[in-house]
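All protein chains but one are shown at their positions in the complex.
Naming follows writing order (A and B), and every chain is counted from residue 1.
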Amino acid sequence: MSFQAYSLHPDRLFDADSSIRSVARALYQEIRQLPIVSPHGHTDPSWFADNKPFGNPAALLLQPDHYVFRMLHSQGISLESLGIVSKDAAVEVEQDPRKAWQIFADNFHLFRGTPSRMWMDHALTEVLGVDQPLNSKTAQTIYDHIDAQLKTEAFLPRSLYERFNIDVLATTETAVDTLEHHCRINESDWQGRVITTFRPDSVTDPEHPDFISHMALLAEQTCEDIHQWAGYLNALRKRRAFFKSTGATATDHSYPTFFTTVLSQETCQSLLSKALKGELSSTDAEQFRGHMLVEMARMSQEDGLVMQIHCGVFRNHNQSLFNRFGADKGADIPLKTEFVHNLRPLLNEVGNDPNLTMILFTLDEDVYSRELAPLAGHYPALKLGPAWWFHDSPEGMMRYRRMVTETAGFYNTVGFNDDTRAFLSIPARHDVARRVDCNFLASLVCEHRITEEEAFDLAHELTSGLAKKAYRL
Amino acid sequence: MSFQAYSLHPDRLFDADSSIRSVARALYQEIRQLPIVSPHGHTDPSWFADNKPFGNPAALLLQPDHYVFRMLHSQGISLESLGIVSKDAAVEVEQDPRKAWQIFADNFHLFRGTPSRMWMDHALTEVLGVDQPLNSKTAQTIYDHIDAQLKTEAFLPRSLYERFNIDVLATTETAVDTLEHHCRINESDWQGRVITTFRPDSVTDPEHPDFISHMALLAEQTCEDIHQWAGYLNALRKRRAFFKSTGATATDHSYPTFFTTVLSQETCQSLLSKALKGELSSTDAEQFRGHMLVEMARMSQEDGLVMQIHCGVFRNHNQSLFNRFGADKGADIPLKTEFVHNLRPLLNEVGNDPNLTMILFTLDEDVYSRELAPLAGHYPALKLGPAWWFHDSPEGMMRYRRMVTETAGFYNTVGFNDDTRAFLSIPARHDVARRVDCNFLASLVCEHRITEEEAFDLAHELTSGLAKKAYRL
Partner (left out) sequence: MSFQAYSLHPDRLFDADSSIRSVARALYQEIRQLPIVSPHGHTDPSWFADNKPFGNPAALLLQPDHYVFRMLHSQGISLESLGIVSKDAAVEVEQDPRKAWQIFADNFHLFRGTPSRMWMDHALTEVLGVDQPLNSKTAQTIYDHIDAQLKTEAFLPRSLYERFNIDVLATTETAVDTLEHHCRINESDWQGRVITTFRPDSVTDPEHPDFISHMALLAEQTCEDIHQWAGYLNALRKRRAFFKSTGATATDHSYPTFFTTVLSQETCQSLLSKALKGELSSTDAEQFRGHMLVEMARMSQEDGLVMQIHCGVFRNHNQSLFNRFGADKGADIPLKTEFVHNLRPLLNEVGNDPNLTMILFTLDEDVYSRELAPLAGHYPALKLGPAWWFHDSPEGMMRYRRMVTETAGFYNTVGFNDDTRAFLSIPARHDVARRVDCNFLASLVCEHRITEEEAFDLAHELTSGLAKKAYRL
């Protein structure tokens, strides 16, 4: 393998224009080595508690990454052939990870122009030391190389955490999680900071598949009578306190649609009773969810946990795929979302509290310039999360900055987060965000819309300052 | 103060690319000195009638500018601390304008990347002669400097009007305004052209807070029986004629939502009767408003006044702020708007009349390429207003040009208007628009999509030709 053969270009993602590129380079040089602040993500805390080697290349890089296998599926490649486990016993699932890897390599051209390609190239070259491009011919050699690497001490989770220069890494757990892995990490002598995030959807959304069982667990864990409205809220308060005690600084909320409302206590009690009997209509469920966002905001006012809201996705859109393979198989599709009316009950309740931080995400880019930037540019409690999921990409980030900055400013945004379960892609994702942000700032400098001094200051803010402040890290 | 320390860059807002910048400079050089045509705005006509000095720096530049204090509020700074008067006697309002100004200066970094920053920098350096950047340290020195300037003859309203090289400046008054200031300006020997715009919302929208009182005034002013449909329309005709007699060339209409319809005379009479008794349902009020846009268009066909329509904003979204401070406190949020169906009744009534001009504005950028550009590229009566309010900004204007031009052409647009009550920002706003337009034209030249000769012609049109023609000035 020759190094010349394949490496990332040092100027990638910087503008073709030499004056912008030159400023972008200087800005990037300033912040590229800053530790990674990752306040929102989905890595597995047991990796850092156990510190055992990762599995084979396909199990690490291909099979868990729905960004990757959705694209292969879109071109007619079956998930079974990629080794993804099916509930349908009739269809044979590929058992040999080398064969799955080969299919991936054979079709790597499909990712041209996508962020998956950039992340994968970065993970292969920068993290795993691969020095040739992935394709049909190189697939098995590269497989061997990665497989060997993964067996070394340098590729254990904690070693990688340190090598990645991570300052803090947040994971996400349901409200009834035992947080055993986080507790073990806290009790260990390892210095890494891996914190959880309180994600209560399964006990605040009566239509969540785990609602009944998780409510039972919630009662058990807290010794509260969750059939009574006050007891239910107390139970949630106790779990929040437990999460906070292990290091959590934030909560996370995700519903298919976005809606908030303020209900009377009587109505709440009545909806709760019906919900626990499984007798809630879907309209009532929406009311319950909408009110619970307000309750969560009120608890955030009490305990100081930062509140994140990610709504507006049709989950598991592909019914037959869901039946065969279950959830999270690359068929989640964004929905149109309306915030002006739907956010108002919540904002009228808590929006003027400067001590509360609510971070809003959207996959509906239309609302950035029309709704979210004007709202975030006004309400003290509201901040905008970064370009997310499908828009965690150079074009998506650039559109976000261009649509948000003029109305909300930089200081009502919260920096980047990687939102990923693909641990090896974390450096790549932060690197992309840093490059795109530096390039955006450089373009403002070159058009004399901010000074170079301001750009240096802002580059620091966008890389870690805003995230640390917003997430109270 | 040293001039080097702080001044606007002569190439600001021009592309970083040297070939585009070079063409943009040449285009800008050609039109930068053209007189300002300001056909739509909200300055106070008494300034020009009375010609008295403006107040202190905070009263002039900070307290009336909702673009500015909304951003400060979004970061937890109270409006009271900025000296903005509250209805809530329990909260102390800052009485010292110097202290309010200091807070503004302390937080000036919040405006990085926003148009407010550009306008403020322009007003400070170009208009007020400040030669250092505004920040915590310079705040009081700059306050002193501005305060002294405002007391001089050169900073009287009429002097500034002349210095700004304004050709015509339109203000906006309600249908029942006495227009005393405009009459005094007309009767004076001053040569400035300050004209009013007929804004009848308070007598065409039954849900307007002033509807009942303004309808009574309307009856009184016109000696018409406004309880009869014909009398009501006649009253409006008379007021339009009065506005026109003082110099008005246009009307302006703003409703929260956008809807048009054509009702029978019987229905109109019935709705009017209910409206005057305060018995209109909100559905009926929408019908009334929708029909009144059609009546206004018919009157424009009669009297030649140009009709402007600005709809789609949720006013005073922040309830508790509204309760304490009243309207216009930076909490107006744009709404999704649909034009294809909602505009059809109006267009089917008057859209093919080439002698009528209706100018449509939107804050919902989605409709530019999907709805408004196709409509304006077809109907003779329809023209598109410029990027407006939150989108009166470099990115907003650039998106507007890129989404509108290919389908509607340049000639179905109406040039720039500043829509401002901040008099000192007028030169800045027009300068930004001229620069962005020149830069857009330059990019078309450099991609060989128009010739340089065409670009010079278009630069003139976009700066003043189209506005003069559309607004009949």
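Everything below uses one rule, namely that a contact is a pair of C-beta atoms (placed from the backbone, for glycine too) under 8 Å apart; a residue touches a chain by one contact, two chains touch by 3 or more.
Owing to the predicted nature of the structure, the values given are computational and were not obtained by experimental measurement.
**Student:** Quick one: say which of B:43, B:222 or B:443 touches the chain that got left out.
**Tutor:** Counting the whole complex, the residue in contact with the absent chain is B:443.
**Student:** Of the residues B:344, B:421 or B:468, I need the one that contacts the missing chain.
**Tutor:** Selected residue, touching the omitted chain: B:344.
**Student:** Kindly note down the residues of subunit B that lie in touch with the hidden chain.
**Tutor:** Against the missing chain, subunit B presents residues 15, 17, 19-20, 338, 340-341, 344, 347-348, 351-352, 354, 366, 369-371, 373-380, 382, 402-403, 405-412, 443-444, 446-450, 454, 457-458.
**Student:** Can you list, in ascending order, the subunit A residues touching the missing chain?
**Tutor:** Listed in rising order, the touching residues are 8-9, 11-18, 70-71, 73-76, 109-115, 118, 314, 317-321, 330-336, 363-366, 390-391, 393-396, 399.
Everything below uses one rule, namely that only the chains that are shown with their structure count from here on.
**Student:** How many angstrom between the C-alpha centroids of subunit B and subunit A?
**Tutor:** 40
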